[in-house]
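Everything below concerns the one structure shown next.
Note that one protein chain of the assembly has been removed; the remaining protein chains are unaltered in position.
Chain IDs A, B and C follow the sequence of writing; residue 1 opens each chain.
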Amino acid sequence: MTEAMIRECIDACLACVQSCETCATACLAEPDIDMMRGCIRLDRDCADVCALTARLVMRGSDLHAQACALCAEACEACAAECGQHHHDHCQRCAEACRRCAETCRQMVAA
Amino acid sequence: MTEAMIRECIDACLACVQSCETCATACLAEPDIDMMRGCIRLDRDCADVCALTARLVMRGSDLHAQACALCAEACEACAAECGQHHHDHCQRCAEACRRCAETCRQMVAA
Amino acid sequence: MTEAMIRECIDACLACVQSCETCATACLAEPDIDMMRGCIRLDRDCADVCALTARLVMRGSDLHAQACALCAEACEACAAECGQHHHDHCQRCAEACRRCAETCRQMVAA
Partner (left out) sequence: MTEAMIRECIDACLACVQSCETCATACLAEPDIDMMRGCIRLDRDCADVCALTARLVMRGSDLHAQACALCAEACEACAAECGQHHHDHCQRCAEACRRCAETCRQMVAA
């Protein structure tokens, strides 16, 4: 596990927190909120899990790999849901989730 | 500030986190979700602020009074919104918020 | 997974957050702080993981089982370390960690 991988993972987690918070807030203001229930629900989980994972990785916790595994699952679920919606905030969130899942999977494998 | 006040504040914060999480999840499943936007939004803030406040009070942080002041505001805003909805989860949440705001105000005054 | 199991898991997680916060603060004030490094480090991780787990379980997240698995690991590591120290706050923390690990393992198995 290199310094660059750690840095990349932290950055991807924090970018994902931001995308999920932005997406959830925007979904709550969409006219078609009835369609966005799953998105809001998964954004909430994903933001919380990414935020914890970033902090465990930052501090060099013994649990960082297990947290990254959980984080990859949270991100993949959120990406699958957000990716189905045409809103820009959903598409951007799905992209951030996919990238975060990828860096987390690399941390688990390292 | 007595031990009993501290215990009461922590318990009220944690009960409020639970009520807000339960209310947000239930609001996301309501047929009239269009009416519940504000509720979900404020439940999210209130749960996060109560969770932080509980932990700062638990650890005897120097910032506990300032956190309690922020928490009282979060709870009052959430109570005002949730209190307007007839759903049981909203009414219970409003009640937990009011009680938490009250114990937090007592911590600030102590 | 019964309502009682869910309630028990949330309560055990929150009690563990409290024990870890109390233990970390007390360790930071111990004359033999040199011996308490591991305890403070693991209390910090365990409190953060238990706090997230409690909230995911409260909200009925799809990720609750994976979070409980991570939480059981965090609690077991913290219990193993705290259990080696004679301080009351360490012994109480180890006990809360063991109980939380047990309820989390039950959630994973359910």
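Assume a contact is a pair of C-beta atoms (placed from the backbone, for glycine too) under 8 Å apart; a residue touches a chain by one contact, two chains touch by 3 or more.
Note that the structure is a prediction, hence the values are computed from the model and not measured.
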In the full complex, displayed partners of the excluded chain: A, B, C
Absent-chain contact - pick from A:25, A:91 or A:106: A:25
The missing chain sits against chain A at residues 10, 14, 17-18, 21-22, 24-25, 47, 51, 54-55, 58-60
Residue-wise, where is chain B in contact with the chain that is not depicted? 44-45, 48-49, 52, 55-56, 59, 61-63, 66-67, 69-70, 73-74, 77
Residue-wise, where is chain C in contact with the chain that is not depicted? 24-25, 28-29, 33-34, 37, 40-41, 44
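The definition used in the following text is that only the chains that are shown with their structure count from here on.
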Chain-centre distance (mean CA atoms) for chain B and chain C, in whole Å, is 23
Where in chain C do residues touch two or more other chains at once? 55, 59
